[in-house]
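Reading through the structure tokens given below for one structure.
With one protein chain held back, the other chains of the complex are shown just where they sit.
Moving on to chain A:
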Amino acid sequence: MERKHYTQDINISPELMARIEELCSHYPEDKRKSALLPVLHEVQDAHDNWLSIELQDKVAEIIGIKPVEVYEVVSFYTMYNQRPIGKFMFEFCQTSPCCLNGVENLMDYTCNKLGVKVGEPTADGMFEVRGVECLGACGYAPMMQLGDFFLEHLNEEKIDQLIVDCRDNKITLHDK
């Protein structure tokens, strides 16, 4: 199967660079590679929540490791996105305790409402629905993650309101 190559603008601002260096300082000087996961989170947050190959190469250069060392990490961990994704990524927990409380029906409802399938962004790039494995909120099921935050005890009314709030730009994705 042919793999599509996505490109993005790379912008490592002085503020982002300072944060990267601060993260690297949490480890011994000769162990900068240890900062790779936290650095990738920061860089991804600053680049529309995804990491192109070129951006991964840039991270390798900054940390001082080989590009392949970044690729193997990005492809292993589920929180790094290797393609452009919807601005508001609804990540529904689809593990047993959430299923016991109806998350599967809620995912169907959300997909129908947005007119998409799981894993496909809406045409305007605003929304995407994804099923993820246990997010550790089993007692407050059904739930989803949106950006840095957990939304718990979900129901259809809350989903409706959330979509409106996203469209009205009332949602904060990252707690800075």
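In the analysis below, a contact is a pair of C-beta atoms (placed from the backbone, for glycine too) under 8 Å apart; a residue touches a chain by one contact, two chains touch by 3 or more; residues count from 1.
Here, contacts and distances are computed from a predicted model.
According to UniProt, the chain absent from the figure is "NADH-quinone oxidoreductase subunit F", selected among "Polysulphide reductase NrfD", "Ferredoxin-type protein NapG", "NADH-quinone oxidoreductase subunit F" or "Carbohydrate ABC transporter permease". Interface residues of chain A with the unshown chain, by the touch rule above, are 26, 28, 31, 33-38, 40-41, 65, 69, 72-73, 76-80, 94-97, 99-100, 102, 104-105, 132-141, 145, 148-150, 174-175.
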